[in-house]
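One structure follows; several queries about it will come next.
The complex is shown incomplete by one protein chain, all other protein chains being positioned as in the whole.
For clarity, chains are labelled A and B in written order, and residue numbers in each chain start from 1.
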Amino acid sequence: MPSLDDATRGRVLFGGDYNPEQWPEETWPEDVRLMKEARVTSVTLGVFSWARLEPRPGARDFGWLDRLMDLMAANGIGVVLATPTASPPPWMGSRHPETLPRDEDGRIVWWGSRQQFCPSSPVYRAYAAALTQDLAARYGGHPALRMWHINNEYCTHCWCDETARHFRDWLRARHGTLDALNESWGTAFWSQRYDSWDEIIPPRRAQYLRNPGHTLDFRRFTSDALLECYTAERDIVVWHTPDTPVTSNFMPLWSGQDGWGWAEREDVVSVDIYPDPRDPYGGQYNAMLGDLTRSQARGPWVLMEQAAGPVNWRGVNHPKPAGLNRLQSWQSVARGADAVCYFQWRQSRQGAEKFHSGMLSHAGEQGRTFREIKRIGAELARLGPEMAGTHTADEIALLHDWDSWWADQQDGRLSSRLDYPEVLRAWHRALWESNLRTGFARPDHDLSAYRLVVVPHLYLLTDTAIDNLVRYVRDGGTLVSGFLTGVADEDDRVREGGMDARLRELFGIGTVHEWWPLDADETVECDGFRATLWSEELEVSTGETVASYTSGELAGLPAVLRNGRAWYVSTLPEPEALRALLARVAESAGVRPVLEGLPDGVEAVRRGGLLFLFNHGAKDVTVATGGPYRELLGDRAVDGSVELGRHGVAILREPNHSATESPNH
Amino acid sequence: MPSLDDATRGRVLFGGDYNPEQWPEETWPEDVRLMKEARVTSVTLGVFSWARLEPRPGARDFGWLDRLMDLMAANGIGVVLATPTASPPPWMGSRHPETLPRDEDGRIVWWGSRQQFCPSSPVYRAYAAALTQDLAARYGGHPALRMWHINNEYCTHCWCDETARHFRDWLRARHGTLDALNESWGTAFWSQRYDSWDEIIPPRRAQYLRNPGHTLDFRRFTSDALLECYTAERDIVVWHTPDTPVTSNFMPLWSGQDGWGWAEREDVVSVDIYPDPRDPYGGQYNAMLGDLTRSQARGPWVLMEQAAGPVNWRGVNHPKPAGLNRLQSWQSVARGADAVCYFQWRQSRQGAEKFHSGMLSHAGEQGRTFREIKRIGAELARLGPEMAGTHTADEIALLHDWDSWWADQQDGRLSSRLDYPEVLRAWHRALWESNLRTGFARPDHDLSAYRLVVVPHLYLLTDTAIDNLVRYVRDGGTLVSGFLTGVADEDDRVREGGMDARLRELFGIGTVHEWWPLDADETVECDGFRATLWSEELEVSTGETVASYTSGELAGLPAVLRNGRAWYVSTLPEPEALRALLARVAESAGVRPVLEGLPDGVEAVRRGGLLFLFNHGAKDVTVATGGPYRELLGDRAVDGSVELGRHGVAILREPNHSATESPNH
Partner (left out) sequence: MPSLDDATRGRVLFGGDYNPEQWPEETWPEDVRLMKEARVTSVTLGVFSWARLEPRPGARDFGWLDRLMDLMAANGIGVVLATPTASPPPWMGSRHPETLPRDEDGRIVWWGSRQQFCPSSPVYRAYAAALTQDLAARYGGHPALRMWHINNEYCTHCWCDETARHFRDWLRARHGTLDALNESWGTAFWSQRYDSWDEIIPPRRAQYLRNPGHTLDFRRFTSDALLECYTAERDIVVWHTPDTPVTSNFMPLWSGQDGWGWAEREDVVSVDIYPDPRDPYGGQYNAMLGDLTRSQARGPWVLMEQAAGPVNWRGVNHPKPAGLNRLQSWQSVARGADAVCYFQWRQSRQGAEKFHSGMLSHAGEQGRTFREIKRIGAELARLGPEMAGTHTADEIALLHDWDSWWADQQDGRLSSRLDYPEVLRAWHRALWESNLRTGFARPDHDLSAYRLVVVPHLYLLTDTAIDNLVRYVRDGGTLVSGFLTGVADEDDRVREGGMDARLRELFGIGTVHEWWPLDADETVECDGFRATLWSEELEVSTGETVASYTSGELAGLPAVLRNGRAWYVSTLPEPEALRALLARVAESAGVRPVLEGLPDGVEAVRRGGLLFLFNHGAKDVTVATGGPYRELLGDRAVDGSVELGRHGVAILREPNHSATESPNH
């Protein structure tokens, strides 16, 4: 099986999406000159080239791409070659209207933007396969080719009749019989029983709340329908180039794809990360996505897209202050990236993304943006080879599951304020601020290698997952769980007692009387801290009360419980309190921070034998590091401490590499 | 004519919706055991059982319902049997797409939730009639049957072509000729004149403001179309069981049904009330709905649904603190309810309402919720027989009219901040806080029995209604009216002078120069109080100025007028001021509070010979009651005062019953 090493060849890749078809061919040599100046080693070609490659049904125009591939090869720049199937040409919708998606309200999604295809459409799939076939056949052996990039940010949903037929097939495969489906969805409620497979449709606009089993299965189906599109194209390119790795770039922590299942079907896991430059915790966000992607990849991963400056899809699009791009690029490398890439090389002058930054912005080579790009490129070229391919195992696992997320976001839920990714982020931030590096895992993964397992909030847990967690604690692991966990089974059926009995026993909870979600401006006081968003009316059995509620309707009842190595947090402590609580739990599990006593906003991460330091704060700081070390960016000796300005980065080479480090894990 | 007594048989009913088809049949005996423990006397069966009873077109499956009816009968639990026509099975929409509603934008409302039927659809009506016929024939003589429950919370609207045809028929019947319709709607404006009946459609998505006559008639039509659905089913069950009462449960103060007209066609008036547990005036809301329903019923009524804990359809769904369910249940009885029922008996584990509480919650029989249910059931079983069937006439009538509400909520109105039910509620609250119990009436009802008539805001008043009000005052009654009243006639045509001349004369108003609605954060000062939402530029004729505006553009002009026994309030005084004003008007009309000098948040109500006291406040209070009394809940003597904790209730038996009390009115 090919792997990321086959693409990186010992380097940390640097580059980005390259869309030269937008420019006159005379521009290409200048592009190459500037790429070399910026030490670009990788470009992604063809992402949105369908209309150029197939200007009308069945036609082919490869000449321009031949010339580009050759140009890249001649200049030693590797190519990540995309199948252009994310954006069908106008002729597709015009000639085959049934390929156009329909939304929940039955409205047609027309061409004129991108991604206007129904993933269940056989016509779309046939055209996509034919072009992929020809691309793979033509460029499979090209010396510039390093990796395949299937489609782009798969994200279409569709509610059309074609989708209905496909959904029924998927349901037949999942449930076997209509009785089983009726049972799984609980259609006895509200007279929703299906008497025939033909009666089943996607969950469309309805009078009132929709059936949660139906909508949950539709989320699962949509992820799988997109995955079928991916695997069909992947199988074609693998047939032609069994030794070239394949990826498809994820949107960061996006709800529409089951990232665990998808990652298993990729040789290389890649992701697009766009931290908001104005987010005071943008560094944590970047870290979290890196941690998740590293865990999906089980090793080094690819940052396929980030922005050198502003994006164009926020309400207000802020540029990156000087240094932020470099800081976040190195941060991704520290958390395991073996490629630092951008959308896109040269900023477009036309089209919907002309205000999305490029490595080469409208200001051109004299612009501040390009100057910073050149600095990053030079540093990566010099230091990348020491990092590429190295992997450091995690001691902590944060559990995350798309299925639970989907079940969480339904009509008729307890609180519309409960935002799954926000809860996940709050818990990750608490660990990040303590420099406790964490990986991610799915609740049914083998957890035995972790010292600490953290469950921010998993509303839905399968029996397998529950048994896995119970076994993990029984076998000596430490587990800490947030509120509203283990409530529903695989069918989104509420478990008896409102929380699975095995989990209640694990945490020492007797009865879950009521869930008490909190309002937007509401807080609740607990022993020594304040909390938000959630609270629960619990009756303890064997658990020990670590902290009680001291205000509100639940005053006097337990807020945080501990039952041996199992902890339960029935509310969302404010950030500092959650940080302190998780630090205490980690300590009880024998997990230590990377460095202790760091100034606020300073992040320390180890990768292989290197210690990375990042200053996310606004002020200059002095970091006590001990020593002696070699600081690699400045190529200087460090002993005892290092100074970091705003957006400052230091990379210290440790005298001895830690035991957890290994090339290619 | 059958009445509620035929169902209650001298008790206050206790129970709720029971949907056992969601559970394995083994659960039923446990349900019965727990129902008996909770002293449940009534269950509502079959509300959403269409797909179970008629699994495919024309099929019938009654066996399970036979067994349930027998089980209830055997255990002495009465059954309110529903026609299941609120939620057609999926096969209906799948085989007869024309039964699916379309919204104003032409979007189909699909199955997958509930209520996906066009009320004008002959196909839907035919299926509904056939099943109702079979249900009535089969269970008409069953010993468990106590009452028929037609459909559930009628609330569908539809804008489809079938609706258009039906709407035209309704318009022909109302207006006779097209000329009359054009005149009534004022179609000379904006070139909207209809040349043929076929040109008339429901008021669909348009370029700009729609014709108010058109939209008002469509609201009237929609209420009537639903009423036709109701009466068709009612007539069938009445044919089979002329001695069994019939009801259909209202949503509380819902805009879509003309509640006065509907109530006249029901043997029993029932309603679903869901006060927000977080609403500091939830007690007032509960009281208001009780007052309205008692007035619609002209005597005892049925609380068909309330929640034992949280609901699942608010943004954030809060449980009920201990005691609140009991408080509000007794409050409904005090205001005339002869049945205290819940949606639903056993909380669902699946489906869209699995987080809507049940009498038996996810926590089961050990849960706090069920413990409170058992207490309420025991108390009602002991004390209910003394209350059931008693009725105490009201001295005050609050006028409310759906027609005026509909006319109020149109495109192009004076202020979108004017929320009809909120104004109604503000005025009811002012009376409630003074312990001045009020009933409700329609402006054309016989008002002669009331000492005081209160009109919070009736934008539209027919000539009949205006004459009725004028006659009422002329004959010695006291009338107080809020702003923007008597502006439009039955066709929503603005009356000359902007307010009907008879009303101007009644209130002593000369000219209405302009209406001055207030902005969101705007208040206006008046002599001795502050007001919000509204103000009016009036010129007085014979009226006496009770209070003037003292700030803003209207400073110096009259805010509150009095012309003998007729008062006019041209703004919305803040709560305490409106309370004081209405107390003063009530005193002038010779109406006294139930009790005076009550602590804040304490409500006192009389029903029959009993005095009910409720503590809605957060603190313990001592209520001076005089005495001696017998306090029935605690079965103890009370003399002079009674203590009430938070959510506390006391029921005092008076030495002599008042003259206004009578069984069955």
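What we mean here is this: a contact is a pair of C-beta atoms (placed from the backbone, for glycine too) under 8 Å apart; a residue touches a chain by one contact, two chains touch by 3 or more.
Values in this document were obtained by computation on a predicted structure and should not be read as measured data.
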Note: the excluded chain touches shown chains A, B
Per the touch definition above, residue among A:G10, A:P29, A:P90 or A:P655 touching the missing chain: A:P90
Which of these, B:A74, B:A188 or B:A624, touches the one chain of the complex that we don't see? B:A188
Of A:A51, A:V470 or A:V540, the one touching the omitted chain in the full complex: A:A51
Given that one chain is not shown, which residue among B:L209, B:A449, B:A624 or B:A637 touches it? B:L209
Contacts from subunit A to the absent chain lie at residues 19, 21-22, 48-52, 55-56, 84, 87-91, 94, 101, 103, 107-116, 156, 278, 309-310, 312-313, 315-319, 321, 347-356, 361-364, 366-369
It is residues of subunit B that touch the chain not shown, namely 105-106, 185-196, 198-201, 203-214, 411-417, 491-494, 496-498, 511-520, 537, 553
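As a convention for this text, only the chains that are shown with their structure count from here on.
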Indicate the whole-number Å distance between the mean C-alpha point of subunit A and the mean C-alpha point of subunit B. 49
